[in-house]
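The complex appears here minus one protein chain, its other protein chains still in place.
By written order: A, B and C. Residues from 1 in each chain.
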Amino acid sequence: MTELPSYADLPPAPGGGRSAWGLFGEQDNLGLVNLMTPERIAAAARLVRRGQVFCLDMPLGSVAPALATFRGAPRHHVLHQPGTAGFDDVYDNFYPQASSQWDSLAHVGYAPDQMYNGVTEQQVLAGERNTIDHWARHGIAGRAVLLDAERAIRAAGRPYDPGESVAIDVDDLELARRQAGVEFAPGDTILLHTGFAAWYVRQPVQVKNRLHGNVTAPGVAHTEAVCEYLWNSHAAAIACDTFGVEVFPADRGAQAHPFGFLHNMLIGQFGMALGELWWLADLAADCAADGIHEMFLVSAPLNAPGGIGSPANAVAIK
Amino acid sequence: MTELPSYADLPPAPGGGRSAWGLFGEQDNLGLVNLMTPERIAAAARLVRRGQVFCLDMPLGSVAPALATFRGAPRHHVLHQPGTAGFDDVYDNFYPQASSQWDSLAHVGYAPDQMYNGVTEQQVLAGERNTIDHWARHGIAGRAVLLDAERAIRAAGRPYDPGESVAIDVDDLELARRQAGVEFAPGDTILLHTGFAAWYVRQPVQVKNRLHGNVTAPGVAHTEAVCEYLWNSHAAAIACDTFGVEVFPADRGAQAHPFGFLHNMLIGQFGMALGELWWLADLAADCAADGIHEMFLVSAPLNAPGGIGSPANAVAIK
Amino acid sequence: MTELPSYADLPPAPGGGRSAWGLFGEQDNLGLVNLMTPERIAAAARLVRRGQVFCLDMPLGSVAPALATFRGAPRHHVLHQPGTAGFDDVYDNFYPQASSQWDSLAHVGYAPDQMYNGVTEQQVLAGERNTIDHWARHGIAGRAVLLDAERAIRAAGRPYDPGESVAIDVDDLELARRQAGVEFAPGDTILLHTGFAAWYVRQPVQVKNRLHGNVTAPGVAHTEAVCEYLWNSHAAAIACDTFGVEVFPADRGAQAHPFGFLHNMLIGQFGMALGELWWLADLAADCAADGIHEMFLVSAPLNAPGGIGSPANAVAIK
Partner (left out) sequence: MTELPSYADLPPAPGGGRSAWGLFGEQDNLGLVNLMTPERIAAAARLVRRGQVFCLDMPLGSVAPALATFRGAPRHHVLHQPGTAGFDDVYDNFYPQASSQWDSLAHVGYAPDQMYNGVTEQQVLAGERNTIDHWARHGIAGRAVLLDAERAIRAAGRPYDPGESVAIDVDDLELARRQAGVEFAPGDTILLHTGFAAWYVRQPVQVKNRLHGNVTAPGVAHTEAVCEYLWNSHAAAIACDTFGVEVFPADRGAQAHPFGFLHNMLIGQFGMALGELWWLADLAADCAADGIHEMFLVSAPLNAPGGIGSPANAVAIK
């Protein structure tokens, strides 16, 4: 496929929005990660100038309790017999989505039994389609562009609280993009910095406990205009420093998307890779300092047969 | 530090061999990964030509039972309530060293209570020193060179069985290096291909079951000459497609290193990063085909506070 | 000790209520289970007439999600290699308090760092005091009396909804006791049937999901009069078919006990054994049918060193 159709040229999805099913073939399990082609990866590697590596994974367990939701933190045992020189370790209750993470295309469908590309519930349960190992084998690498919503909105003189339910709409995304000085290119990963994760880790433990079950977060607005904007960016992925990329709770105004969540459209119809709870604070500060908002991104998701999610295992290199 | 001393210039370690403790400061927790500097990473990124990504992680659980040893495979649950569009998953018994993996500097010491850089057992148990999160935060990236021991030994006309206990000595490593057409450079990761992992996955399940507790594997010989060679390469890391990098069971001839395992020296004294059970078969075939044995390597170990090991989460990009 | 003091003769506890600390010696870890003496056990065994056994444990996992709270259901794997005659199984995320269960005396204290008998937080964490294994080694056996609050309140012509927050006060307990035709004797286990567990299992799955985080339940009223009544019964244990024995949410009227929960007094001061989520429906129906509300009770808690709770592992034999 030489070029992606625009949102307007996509066929309508049965329950609202547009559908990208079949665009990469009926058997495709990669979705927009297909746009991460060798040519684009080679070009993106040339964005590395200083050789500085940014770890985009938060410490395992650091988002519990409030952001780990029902999942809880992983439980970690170090195994060691005193008097020996060896140590080993093991995790239990290891939810790959309980910290910085990727949603695979098996995580959320457009509707029940309607996963990306027409995949069924049974095919996901059987580990046959859309699972995280497809991305692991293909590799996730390429150009990333950082959109700093927090700095852009503040710079525009608007009040902003990274712990509140702020809907980031198309105008805000454009504002951040222009401040970053970047154009989108096919196969990009959009890194959307809202300041939420850095805000959360600063809270005292009592506040974190109170937030459990009551947390709110900024994120992209719950509108079809946002869907259209993201599709037309031709980005392969969007990763954010919140637990859901989209604003939570969802705004329910007149422009609201008919679906329960943007996840249903972005993952279930577009086949877009969604990254959540990424640690973008250090990278965003660096971009603000040197003015360079594009970089090389590499992530190695767990090669987990039948896996639904994965730790992000992501680094940005500038 | 502008330049590493040679092996001969290292002070002797108390129980044999040489010691690199203190070379990067008393508080260092990174070991030779310190050699992965921004300059070297930036230079290594320029090795990317075609943009082809090689996933170096075997599928989770695929090495059980024989190579997972006492650890067992991770246990995976997919969580889904019929009639909804969402899926989640969770792992139990997730041993980060039960598949393609990194040993952190907290995995094996030089001797009991003598971990790399003089770290104690208590400091490891407290998660304060040498643990995997130090590498995760620093980032593992840089040049890798593939030494194809299997192809080199076969090309030399010698019999070779990748399921047997073949000791790969300095001459063999040199043979493979010359065939690769590479020189070592500081901060490199040596990818040592023996063919073992590919051999193992080809075995029928009954053979894998029989191998449990009885497995043998090729690997670097158990000699001080190998230690000297690896140190003088100034590589930061060595990753292999076997479960121990060193030959197993260890050869016990006249040249044998006085320690139980090379691990004690390589990890406990040198602070070298050891990768095990990596999937190098596809990369090695590609190197054999195009003759290019150097590439860009990126790995994002789990950012796991107090962690002893991690899935490799590694890709090579040519 | 020949006879327990009455509630009025207990010394006051520092923050309200009365204290039984020291009554069985400073090193005691059993609490009122000390009252289950060989003589009483032998006498209770003679209550067995028909030889009918009632299993008082609900199926593992059957109370999820709403009643398993943050704990979640155990995760169960059956291990089997096709073509062999053997099967094995393993549980992960096995919370001993996520189904029919015992609270040990290490579960809740009178106040932070003030566990039953003056035990400290550190002693519990070290597994030295008050943990469930003390009861396992001593054995839990003796006479049980079933108080059927649901039938007694309904028989009195009062409306009753077993899914609501109904406070069962001393008059209600007396009503049920008289209807049962029993007197309390030292070392008894009071089985308090409210109908809650049977009500819960009848709800459709959507209702159970909605109840998660919003569940209410009947239980003993949150008053000092209830504490006095239970102490003066000289019962060793009280087990109920709700998740907390005491009404939830707690009533906060003028008579309300000053503590957050009765647990703090019953476990933390009295050293009383609390059983929760027991399956009493079949036993209660049998008692209603034959009019006999006393029986032999045997429970074998997990012999779990350092354990905080245990599945009930309880049977009643009539």
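Everything that follows uses one rule, which is that contacts are C-beta pairs under 8 Å (C-beta built on N, C-alpha and C of every residue); 3 or more make two chains touch, one makes a residue touch a chain.
Since this is a predicted model, take the numbers as computed values, not measurements.
**Q** What shown chains does the left-out chain touch?
**A** A, B, C
**Q** Can you say which of B:G15, B:G72, B:G118 or B:P186 touches the chain missing from this structure?
**A** Only one of B:G15, B:G72, B:G118 or B:P186 touches the chain omitted from view, namely B:G72.
**Q** Out of C:Q52, C:Q203, C:T216 or C:N232, which is the one that touches the chain we can't see?
**A** C:Q52
**Q** Against the chain that's been left off, what residues of chain A make contact? List them.
**A** Given the touch definition above, chain A has residues 75, 77, 90, 92-93 touching the missing chain.
**Q** When the complex is taken as a whole, what residues of chain B touch the one chain not shown?
**A** Touching the missing chain: residues 70, 72, 92-93, 213.
**Q** Mind listing the chain C residues that contact the chain we can't see here?
**A** Answer for chain C: residues 37-43, 45-46, 48-55, 57-62, 71, 74, 76, 78, 80, 82-97, 100, 106-115, 121, 124-125, 127, 133, 136-139, 141, 264, 268, 296, 298-300, 302-309, 311-315, 317 touch the chain left out.
The rule we apply is simple: only the chains that are shown with their structure count from here on.
**Q** Rounded to a whole Å, what is the gap between the Cα centroids of chain A and chain B?
**A** 30
**Q** Round to the nearest whole Å and give the separation of the Cα centres of chain B and chain C.
**A** About 53 Å, centre to centre.
**Q** Roughly how far is chain A from chain C, centre to centre by C-alpha average, rounded to an integer in Å?
**A** 46
**Q** Could you list the positions in chain C whose residues touch two or more of the other chains?
**A** In chain C, 92-93 touch at least two other chains.
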